[in-house]
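This report refers to the structure that appears directly beneath it.
Missing here is one protein chain; the remaining ones are kept as they sit in the complex.
Let's look at subunit A:
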Amino acid sequence: MFTNAGTSSFTTFLSRVAPEMLPGRRPLPPGMAADLAPHATTIVAISAVGGVVMAGDRRATMGNLIAQRDIEKVHPADAYSLVGIAGTAGIGIELMRLFQVELEHYEKIEGAMLSLDGKANRLASMIRGNLGAAMQGLAVIPLFAGFDLAASDPATAGRIFSFDVTGGPYGETGYDAIGSGSLFAKSALKKRYRAGISLDEAVRLAVEALYDAADDDTATGGPDLTRRIYPVVMTASADGTHRLTDAETATIAEAVVAARMENPGG
């Protein structure tokens, strides 16, 4: 089963040899299942000069309960791109792992990376495969961002793609957010974002936007100073993907909180 000439796509290979491992292929009993599993919430992405920033809060909720305080929803998809997951946590994490393997698999088989648009299209078709489950309340929406190695100008190489349950991808300009707090995060970014900001400024902006989301959305967690749980912040640039250390995000989050002590609205 491994030696057929076949395809460079891992999901296509799986659909032939192990279709039960593809999230979209499982038969679901009828009825709504929305309250069954924890939901992951807000992710923001901001493009900056020379790259892109993605940040996510750490909360997963189940109805009115907090299911997890330190879930990690922003991950590297490969060496130059990032993926964040909102929606049903279990399916989201499974899709994200599958997407990571898909990109790595193509790279190893073909000896070359997929283009950034190719990666986004691949993710769109994987989300579309989950449409049946989404209609029963188990929706997963990713946010995808990366450094486009083929871009003519490295300054504008950071690109963001959004999706809906029917697929996508939709190229976004400047910034985007997904998840329950995205309305507030995007409103904050709308007033604060300007084209041509640096990566460092974008990191601060992302943490500010997550604070605003947590301020007005109960499902989004703000910086947890008592437990020292801070947002996950990652960047993708010409040097690859990079996750800010806990100490770095702590410094930024504490500065944001200190500023809000003066002016709660930011």
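We adopt the following convention: a residue touches a chain if its C-beta (ideal position, glycine included) is under 8 Å from a C-beta of that chain, and two chains touch if they have at least 3 such contacts; residues count from 1.
The definition used in the following text is that contacts and distances are computed from a predicted model.
Q: UniProt names the one chain left off this complex as which of "L-lactate dehydrogenase complex protein LldF", "8-amino-7-oxononanoate synthase", "Phosphate transport system permease protein" or "Proteasome subunit alpha"?
A: The record for the missing subunit names the protein "Proteasome subunit alpha".
Q: Quick one: which of A:R26, A:R69 or A:K108 touches the chain that's been left out?
A: A:K108
Q: Which one touches the absent chain: A:F13, A:F161 or A:Y230?
A: Counting the whole complex, the residue in contact with the absent chain is A:F13.
Q: In the full complex, which residues of subunit A touch the absent chain?
A: Here the touching residues of subunit A are 2-3, 5-6, 10, 13-14, 17-18, 21, 75-79, 81, 97-98, 100-101, 103-105, 108-109, 111, 239-243, 245.
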